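A protein chain is absent from this complex, but the other protein chains hold their places.
Right after this comes chain A.
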């Protein structure tokens, strides 16, 4: 899952991250930014942040996002994300906006999602 809009950046990010050993840091410096990534089985979640941003805060931000997905899909797996990519976008829009954290309460987001589902 990449939060980058540019597919080209996404590809080079991927190359940067996937070959790294599990014992390495979760941070890779990428041009003038840093990529913070976390691996869950075969899935990589990564965010690109400024050099001076707090690395660990973003690392846990990824985990919180995964927990939210896990809650929402109840035991999330890769296929859930692929076939429901539009839902993932919706969740992401409740979680992060303008590149900043918007909401850190799992409950608030899950409740909001069920509100939205009713509207469909």
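Definition applied: a residue touches a chain if its C-beta (ideal position, glycine included) is under 8 Å from a C-beta of that chain, and two chains touch if they have at least 3 such contacts; residues count from 1.
Methods note: contacts and distances are computed from a predicted model.
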item	value
Omitted chain (choose from "Calcium and integrin-binding family member 2", "Mediator of RNA polymerase II transcription subunit 9", "Vacuolar protein sorting-associated protein 29" or "AP-2 complex subunit alpha") - UniProt protein name	"AP-2 complex subunit alpha"
Chain A residues that touch the omitted chain in the full complex	5, 7-8, 10-11, 20-21, 23-29, 32, 51-52, 54-57, 59-61, 63-64, 82-83, 85-87, 89-90, 93, 97-98, 100-108, 112, 116, 119-120
